[in-house]
Each structure stands twice: as structure tokens, then as C-alpha cells.
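Only one protein chain is missing; all other protein chains are in place.
Let's look at chain A:
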Amino acid sequence: MPKNGSKGEKNSTDIVLNLQSHTFRHGVHPPENKEETNKLPIRQFSFSPLIILPMQQHIGAPSRIIVREGQEVLRGQLLAEANGYMSVPVHAPVSGKIRKIAKVPVISGQMTEGIHIETFPYSGQEVIEGTPINFETASPEKILKGIQDAGIVGLGGAAFPTHVKLKIPEGKFCDHLIINGIECEPYLTTDHRVMLEQANDIYIGIRYLIKATGAKEVIIGIEGNKQDAADHLSKLIPADLPVTVQVVPVKYPQGAEKMLVTSLLGKEVPSGGLPIDVKAVVVNVATTAEIGRLLPHGQGIQERVITITGPGVKKKGNYLIPVGTPLRYVLEQVGAAENISEVYMGGPMMGVAVSNLDISIVKGTSGIVVFGEDNIAKTDKIFPCIKCGACVDACPISLNPSKLGILAKSEGYDTMAEEFHLMDCFECGSCSFVCPSNIPLVQYFRLSKGIIRKRNAEKTAKANV
């Protein structure tokens, strides 16, 4: 029975906090800047003459290359296999010839193993078929294996291997499958267009996900600025699926897993825990659509939808771009201004600034935001913290970023972690966004967390000796 609009029955043993409001505490409202691309349909991007595929496109071990230089490959063919459980394979995004296997740059500034493919100029770029997986007959394990074999990672930006996320730990149960169609990052309209144009793939993907997780109900969470997508998906709910579409208020970082669980279920994910601790699994809507499109054909991921926008580009839009397309090629095709001076992969709140245009589009690239030289008005002057409390009012998990920032400066890492819950910070950047003194708070926290993790690892290593 479809449960549309209102929410379904909740497990009576759970503590329900704020089901009426469908939101979370605190948060910020950055300018959305979505109107320039949210009406533009997804368009196929041209195939770049050269594809450069890094083997590290996901969190985990890099994929192991199984092809050789000079080999001709077909679109969708397996190029590199998963190197262990915490890894996914890489498929050929184009039909072409492998020119080189060498180190290639990635956004972090490091070099990683990669494959250069020269695209066949006159190929029809037909994708080869694999072994289909049927959601009705396949076991949950088979579906998870199928998701791994398709090279699927979280397309919302994190690029965490989806099959690992979907694996329900021993003794735990998934009641609620949450499909994340929030897209709270300014500028990005990728998920918005996917929801409007790939509803069928999304619902097929949900069938696979229900089978894999054993979920009893499905909630598709969508922010209020995408009412058209919510209406569209509500209309198309298959009669046999327990799906609810829930519109939630627009607020950053609503799309963060923990915040979405709280808004939809009224429950908090325990500190240090995962949504499964409150019987929920959260999957990005574009990832869901990708599962629904690839698994029935046993294919691997070759391309993804990316919003290209920002004042620095002429042909803004939502494009279906082959993975491995060089960023420089993409920018040339969309008419980026000659004087571009800032490029972000992902949105402006959590995305990463590009320092080298020779990197490629990867599976986790949800958007490219480009600013020209004249579009940047930033005051870089940093003032001391005046304890105004703006960060305290912004932090979605009620940390005290002001205090944490002062502690980070004096290297009080142990106090930060033990007394002020630093490790719960998921680096949404709301504190830095509001800080009138321009203090790079979230950057301090990223560094501090890294140092604490390193120290802890050293401690464990010492204890084991």
C-alpha cells in the first residue's frame, strides 16, 4: 500500500522526538543559487578524445588493474577489479584503446595509479551487457555483490562503497530505508534532475535495496525547494512498495545522514554510531537510480550526472559525463571564462577546491562550481573570536565550535575529543560559514581530528608491540 504525504506508523518502542517539525536543531541558510540549473534537463556530454581514469575514486583500497597497455576495450568492460572488500571495480567509460598505465593526479594533490584511454572517434559507444541480477530471485548477498561488481559508490560526494554501507551488521536490523534526495549544497541540482527524470530507475533501485537490507518502509526525503520532484515521485510510487515521500524544510546540512535520520524518524543517531543503530540505512537518490539502472543489465558504472554551474561558466547545466573525463576538457566544452580563478568539485559548503585542471571527473563528483576572477569577494582578514555564539547557534550537533577553535589553537587535542565531542563533528562547515571573525573553524577541526586519529593509531600500535 502506498503511503503518500503523511508518515507511516512508527515502531512504538522508539523514542520519538520531533516528528511534527521534520527538521533538526540549528543549521544555516546559505543562498541556494539553484535556479539557474534546476530547470535544465540532463544532457549527454560529448566524449573526450582522452579519458584518464584514476584507480582511487572511492574510499578504500585502490582498484587492481587487469588490462594492459595497447589493449582495446569496450564501453562497460571491466578494467580493474575490487582489491578486497573495502574496494570497488572500475569499468571502461568509453570504447577505446589503452594508451598508458601510469600515475595520474587526483584532487587531493596526490598521484595515484591510473589508465589513459584514447576514445575511438567513430564508435557508437554502446555499453556491453553483463549478467543481469533479478531483484525477485537474488539473495541479499547476491545483490550486495552485484552492487560492488557494478563499481557503485555513494554518488552524493562521499564515494563510500555502497555495498559496505548496505551490509547490515550481525544482530542489527534495518526497518527504515531512507532515500536521500535532500541535496542541501548550494548550486547543485544533480539529485533534483535525477528525481525528475529517472523515477523509474529510482523505484527499481529501491526494490533492490529493500531486498538487500530487509527494510520494512522506505522514506524518500526531499527538501522543500524541490516540491516538483516530490510531487513527481509521489505520483509514481508503485502500488506494491511501502514508500513515503516526505518534504522537509530547507536548511543546511539537512542532507547529512544523521540530520536526515533525525528529521524523518525523530531519532538521534548515537554518538560514534551509524544510522543502523536506530534501524535506518540512508542511500543517496542518484546512487539508488544507478543501482536500478545497472543491476538489471549487470553493467558497471560508466558515467554520472553532474551539475556544472557558477558565474564562471556560460553553458550551465546538468550533464551526463563519462567518469574519467579530464576537467580541463569539461571546462572548455561548457565555455568557462579564460580568467577562472576558483573551481570546486562538489558544492561550495563541503566541496574541494581544485588546484590542478588536469584531474578527472570521478564517481563522487556531484557538481563543478566555477568562479571567475571578478566573482570573488572575500575578506580574508581574520579577527579574534569575540564569542558571539553564531557558531554555537549554527552547529547541527550542538558542539561549541568557539571553544573547540580556541583549544585547537593551543593544541588541546585531548580535551577537544574527550570533553567537547570533537570526533562527532562531520565537518559540514556551518560554523566557518557564519563566523564573523572569519576563523577557519572547520579546517582546524579537520586537522585536529587527523592528529587525534594518528595519535590513537600510534597508541594502539604501541600497545600491540
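Note that a residue touches a chain if its C-beta (ideal position, glycine included) is under 8 Å from a C-beta of that chain, and two chains touch if they have at least 3 such contacts; residues count from 1.
Criterion: contacts and distances are computed from a predicted model.
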Omitted chain, identified by the protein name its UniProt record gives, among "Glutathione transport system permease protein GsiD", "ATP-binding cassette domain-containing protein", "Ion-translocating oxidoreductase complex subunit D" or "Cytochrome C": "Ion-translocating oxidoreductase complex subunit D"
Touching the hidden chain in the complete assembly: which of A:162, A:198 or A:432 does that? A:432
Absent-chain contact - pick from A:132, A:224, A:238 or A:273: A:273
Residue list for chain A contacting the dropped chain reads 25, 28, 30-31, 186, 258, 262, 268-273, 328, 331-332, 336, 338-344, 348-357, 369, 373, 376, 378-379, 381, 383-390, 392-393, 396-400, 402-403, 418-421, 424, 429-430, 432-438, 440, 442-443, 446
